[in-house]
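All protein chains but one are shown in place.
After this line comes chain A, so read on.
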Amino acid sequence: MHRKSDAGEENDDSRVSRRTFVAAAGTATATALAGCSSGGDGTPTPTSGGGGGGGDDSTPTPDPAAAQQGGTLVAGMQSGLDGRDPHLVQAASTLRVLENIYGKLVEIDQDLKPVGQLATDWTVSDDDLTWTFQLREGVMFHPPVSRELTAADVVYSFERLLDEETGSPWRSNFTPIANVSADGDYTVVFEFDEPYAPFLFKLSSGGYILPEGADDASDYDISDQPVGTGPFVFDENVAQARTNVTAFEDYYETDGDDNALPYLDEVEFQVIPEGQARLTNLQSGSIDWAVTVPPSQASQLEGNSSVTLSNIPGTFYDYLGHNTTQEPLDDVRLRQAISWAIDRESIVQGARFGYATPTQDPIPPSSVWKDLVSVEEPYSQDLEQAQSLVDESDYDGEELTIQVGQQYPAQVNIAEIIQQQLGEVGITATVQPTDFGTMISNLNEGAYDLTIVGWSGFVDPDDMMYLQFHSGETFNQSNYSNEEVDELLEQGRQAAGDREERAQYYDDAIDIISREVPYTFLEFNDELAAWGTSVKNFTHISTGTPRFKNVWLEQ
């Protein structure tokens, strides 16, 4: 759950940017292994993939018989490896690589639902305080560890994540865990003091399993050499240039025909920071697959017969944040007026080149929660309504600043579009492009009026709402506080029961939030990726994390 700026072009251009460090988590949170397998009986079955939400994703129905073994897939990345210890990194680009190397108990499928990966099954006690996970048997660690994964490794990994000394940015996902223990070789028990409903999703976010004793190992250095259980083994990294991973011979999964996975021999993640250069490389065939296609350039690929462009609704959204405790935006009528003045479609077109979906809430369009949680009275551009609310409010024409990360042209565009739309109802705003680091400290200190920021990585509604809208929480930079919302969010966090029941709390909370407008939600960016025609069986997932274990190359 991270704030980042931009999922689109700028993200692409910003190289480091929030996406790299913050945004990243998005990827992690919703790890995307959609292609295959589910937490069930441990026999993975490739499922057909067509990307969570459509687009012209041409992922073919997997036909194991047709799959060809071997080959090196060259993937064009926006930035290089930012670290190798999965408990310590959050950069999206880095996690895209590490997700192919490390395993987790639970991963997120293309409907953003949790499914088993290293866990085959789990149960929750009646009081919702104990979660028991059954581990998949026969999972091997990469060399030099080369032994079977057991419950002790899982316990070790979570103790490591929870240890403050580790300094893991994922730690806050797991702090509610009171105790983690092994029960035999293949059973892990997590105990809680209070019910923790989002736990499954949190497991998929940063809960990477390392071999027990990794920190003290003498034959490898875990901060330098990743040792996981995933389909690919870390081979080599050349700073700023490339990362190579090779197929793990003892990987536990096979396809429907008992062929070993992964099909590929090797994946080379090549760093090509510039978006247009990535696309040119793709079109000329020097790379096979490209991540983070800049929306401004995506249209050049449409209709190109040698390249498949896939756009599906992503998990990254832009919002207009209001500082609700500072004049004049402490006046809810002014905040509502702003929400009525904004035309989301013009933002989608003007700033995102059409590759985005307008939204009234933070639930990703591809999420299973989308139908359950929605705003009762959505906003749409209504200048009369906006004007009368402005007139009614205490606003007397003072200038509002919109702070926006200067590295993110698309967000600056959004700010400019909003500035103009606010002008139509007599609200004067200035756009203030600001260095991202400075902006974040401004937001934390409440030194702003309005801001354009993006969030990503939300899978569970708790992720999307608790830390942002609960009084006094870490990311509540709007300084929003409403007792009823607090209570609903607490209930949602504790209700480990069925999805419908939890959804009710969030559905109620979002209605209040929408009325009181700490955020004006704008649009979800599309997740854009592109690959050459030789790439087969790739499943594009809205979180953007590529999983290459089921992919094969036509040679």
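What we mean here is this: a contact is a pair of C-beta atoms (placed from the backbone, for glycine too) under 8 Å apart; a residue touches a chain by one contact, two chains touch by 3 or more; residues count from 1.
The working rule: contacts and distances are computed from a predicted model.
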*Under which of the names "Aspartate carbamoyltransferase regulatory chain", "Indolepyruvate oxidoreductase subunit IorA", "Archaeal glutamate synthase [NADPH]" or "ABC transporter permease" is the non-displayed chain listed in UniProt?*
"ABC transporter permease"
*Among A:Gly70, A:Pro144 or A:Gly437, single out the residue that touches the unshown chain.*
A:Gly437
*Touch criterion as defined above, residue of A:Thr132, A:Thr187, A:Thr254 or A:Gln276 at the omitted chain*: A:Gln276
*Decide which residue listed in A:Asp82, A:Asp288 or A:Asp462 touches the omitted chain of the complex.*
A:Asp82
*Any idea which of A:Gln68, A:Asn179, A:Asn259 or A:Ser286 touches the chain not displayed?*
A:Ser286
_Positions on chain A contacted by the hidden chain, ascending_ = 2-4, 14-18, 20-23, 25, 79-84, 89-90, 164, 167, 169, 171-172, 223, 238-241, 270-274, 276-277, 280-281, 283-284, 286, 407, 435-438, 440-441, 474-475
